[in-house]
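One chain of protein is taken out of this complex; the other chains stay put.
Right, chain A next:
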Amino acid sequence: MTAATTTCPRCRCDQARTVAASPVPGCWTVHSCPACSYTWRSTEPPEATDPERFPSAFTIDTDTISTLAEFPAIPARRGDG
């Protein structure tokens, strides 16, 4: 579907895409953030959809994502060392 963009309530990336619309037209849309993968439906409460109301304990600073632990760790390829 058309990739209209909006602001991610969790990391505030402004490139979140609309990934689905309700099969019954006009009921809701689903959005997904390419930066932090947060996904939400338009009919959820503001704590899940509004950057101003999103709980601070669950917000993400996109600058820190690359520093987060890999789980499980990526092993060395055979023959590489």
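As a convention for this text, contacts are C-beta pairs under 8 Å (C-beta built on N, C-alpha and C of every residue); 3 or more make two chains touch, one makes a residue touch a chain; residues count from 1.
FYI, contacts and distances are computed from a predicted model.
UniProt records the chain missing from this view under the protein name "Phenolic acid decarboxylase BsdC", selected from "Glycolate oxidase FAD binding subunit", "Phenolic acid decarboxylase BsdC", "Sigma-70 family RNA polymerase sigma factor" or "ABC transporter permease".
Seen from chain A, the chain kept out of the figure touches residues 1, 10, 19-20, 22-24, 27-28, 30, 32, 34, 36-41, 43-44, 47-48, 55, 58, 60, 65, 68-72, 74-78.
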